[in-house]
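Pasting a structure below so you can have a look.
Only a single protein chain was left out; the remaining protein chains are all shown in position.
Our next item is subunit A:
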Amino acid sequence: MNRIKNTLSENKKLLSIYFTAGYPKLDDTIEILQQLEKSGVDLIEIGLPFSDPLADGPTIQASSQESLENGMTTDLLFQQLKDVRNTVSIPLIIMGYFNPVLQFGVENFCKKCAEVGIDGLILPDLPLAEYEEHYAKIFKKYGLLNIFLITPQTSKERIRQIDTASKGFIYMVSSASVTGSSDGFGKEQENYFERIASLKLNNPLIVGFGIQDSKTFSQATLHTNGAIIGSAFIKMLSEKGFAGISSFIKSIR
């Protein structure tokens, strides 16, 4: 059974952390993964940096750019992850943009993921229709779950479509925004979380974008299965380094 599904079946509010591989230092990847697991995180998204991250706000843009300047490449990330399963057992997802995957070769990329023990992929600019027509078979062959996004503007009909196509969880974007740009959630978001929860979808919901502390985590997970923190974690990492990881995670949940 895929590690993601295993974790999702646990009866608790899941905390997922996103970080950009190769930031702050090129070789930090494994150390960050190990510390996150030790701190009690349930799921990790490893960001594969891209030169033009359209859906990301300033924090993740800057960390991506710095990571690339540090020398991060797709090849190098897989090298770093080569023995990750000796020390890290929680589900790992690679999140990135489609072009670097396309250049690596989609099949080759998926094969490498399977080899190092990656459980799923989030590629926000790979559309549902393209995925289903060209790539679903490859993902399946290598046991990778593809995670799709929905937003407050996604129609009910399309949410059902995405639910049918999803095999792990649905990544629920909290508001109409790029990453890292929320000042807390208001009534509008709460209604949206409740509205989607009431659809009783087949897949669990995990909320991302704008979660930064225990308050926003509780709000986001009241009606859903978990939440993802990215920009706020990267900001903390920039300021405090590894030493801050454990207390940051404990302050959330």
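FYI, contacts are C-beta pairs under 8 Å (C-beta built on N, C-alpha and C of every residue); 3 or more make two chains touch, one makes a residue touch a chain; residues count from 1.
Assume contacts and distances are computed from a predicted model.
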Missing subunit (named according to UniProt) among the choices "Tryptophan synthase beta chain", "ABC transporter permease", "Extracellular solute-binding protein" or "Protein-export membrane protein SecF": "Tryptophan synthase beta chain"
Per the touch definition above, residue among A:T74, A:N146 or A:S231 touching the missing chain: A:T74
Residue of A:N2, A:Q65 or A:S238 in touch with the missing chain, whole complex considered: A:Q65
Residues in subunit A touching the chain absent from view: 50-55, 57-58, 61, 65, 68, 73-75, 97-104, 124-127, 130, 148-151, 153-155, 158, 173, 176-178, 181
